[in-house]
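Note that this is a trimmed complex: some chains were dropped, and none of the rest were shifted.
Labels for the chains are A and B, by order of writing; each one numbers its residues from 1.
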Amino acid sequence: MAMSGVLRPGHMQLKVLDLEESIDFYTNVVGLIQTGREGDRAYFKAWDERDHHSLVLRGAGEAGMDFFGFKVTDDATLAKLEADLNAYGVTTERIPAGDLLETGERVRFEIASGHQIELYSQKTAVGTPMGDTNPPPWCAAAEQGIAPIRMDHALLYGPDIEKVQALFVDVLGFYLVEHILLEDGETDLAIWLSCSTKAHDIAFVRNEEPGKLHHTAFLLESWEKVLRAADLMSMNQVSIDMGPTRHGVTRGTTIYAFDNSGNRFETFCGGYATYPDIPPITWTWDEVGPAVFYHDRQLNPAFLDVYT
Amino acid sequence: MAMSGVLRPGHMQLKVLDLEESIDFYTNVVGLIQTGREGDRAYFKAWDERDHHSLVLRGAGEAGMDFFGFKVTDDATLAKLEADLNAYGVTTERIPAGDLLETGERVRFEIASGHQIELYSQKTAVGTPMGDTNPPPWCAAAEQGIAPIRMDHALLYGPDIEKVQALFVDVLGFYLVEHILLEDGETDLAIWLSCSTKAHDIAFVRNEEPGKLHHTAFLLESWEKVLRAADLMSMNQVSIDMGPTRHGVTRGTTIYAFDNSGNRFETFCGGYATYPDIPPITWTWDEVGPAVFYHDRQLNPAFLDVYT
């Protein structure tokens, strides 16, 4: 109770065009810590994450996301959620333990938007450089590259986001935090869903083409760290899509940029804490500009059209 | 699931020596919004809180805390938790709806440390000045006085904190986030408990005298807001106990100060997000200084001895 069931986003497997180049980028620019390598996959965690990895890069012929996984409380919860998904009419697949390094069995399923989602309960806790006894508040790795605190959420593009919302809410225990309406004032353009007190653990934008990734988001500690991230992007010739700025949705401060395969990532800070008893915030179509980019009050052209 | 059961600290009823003076203090210095008044009680919420109140001041002959209440998901959860408490051997009392303004029935019980704890599921949502449709990220009230985002947690002093921890963990679904050991290396001096992803929703320090309040904590948005709070305290001749500084425990940045009745309050920022699958952080006795005040590396004399 209190905090149970689906806990948090646990990993994203991302397709990259040149694995070695991407390892360099996510290590030295994004500032993640490489924790593993097998075949065409490299594993990374943020300095303040304890589990073995939160980002997996896979060398591939195209950019985009392979799957996005959530950690659940324990094995019993994993089994229960699998049964609930099946009862809901969702076909699931068990990926064997060890398929991802240091990770237990995963329950994988496709959602209506065309994305592969996973649940898992076991991943080796490798800990942080600060340790669990008398830890300092941060460590040297917190200043190597952009150095986010954690992989925080993903924004995915695909169709049928009503069905996606229903599945996440009815079966997985998420709740709707914010949504942007289309011109008809009824249909959602985008939805932000939480399984915790975060303003978003996953979000979806309605899009004809299924299974697409808009961005993977990494959490920073302050608006000053957002500035530092933007500086480091420029020092490293990273292509910034937008920012530093603030989102209307979630209030978070943000930068969108592209990795060297064209995958968009976000380095963001803030966003309020919320709870399932709080009614969702609604953004109307005429305010879609400030909803997404609060300062400019308009979408940049790339926001809706560029994804991987 | 995901986020259910006990959601969050919902209210603190605080005893103050001079109600009118305290209303002025909590309105104009702390920067809360008064939302109600009946008899010897005044009700307050923070600008970003949606429920009717989170702080209740009661005029009394002494300072201290009357009770601390947690909001739970719904009526069914309230009934279930009441039954669980009773089954655990805890006597509960139902306080009728309306006893606190705009609040439903509350289930009250005393814990081993001598504090009155409450659960409730209903409180009128009066909303924020920003509204729920196309809201700006903040509003004028966010700059009236210290203007915290929310009443966040409390630190309570009393005996038998092992029993307290067991009750919160076994019955109410909390988990231990951090603890400080005494010299014997076994017994806890202090424990920090969470029912969410917050590093603490409630905390206890072992103390012979039962039922005491160390501080009520109000959340700020940034370290710069902590500086602003300290400035406002000085402008208003508020007695600062400690800070601005950082805690080792939770990593939060903080100021401790006293209201005009001698009740300590904290204006703090930060602290990491955590989850129940993450093992607790342990502070050993020789590091109790940095555990509490990370920069000075020693307790100030008032920390252990002054409470209400």
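Going forward, a residue touches a chain if its C-beta (ideal position, glycine included) is under 8 Å from a C-beta of that chain, and two chains touch if they have at least 3 such contacts.
The structure presented is a predicted model; accordingly, all values stated were derived computationally and were not measured.
Participant: Whole-complex copy count for this homo-oligomer, where the file places 2 chains?
Facilitator: 4
Throughout what follows, only the chains that are shown with their structure count from here on.
Participant: So how far apart, in whole Å, are subunit A and subunit B when each is placed at the average of its C-alpha atoms?
Facilitator: 31
Participant: Considering only the defined contacts, which subunit A positions touch subunit B in the complex?
Facilitator: Per the stated touch rule, the residues are 1-8, 48, 50, 71, 73, 125, 132-138, 149-150, 172-175, 194-198, 221-223, 246, 248, 251, 270, 272-273, 275-284, 287, 290-291, 294.
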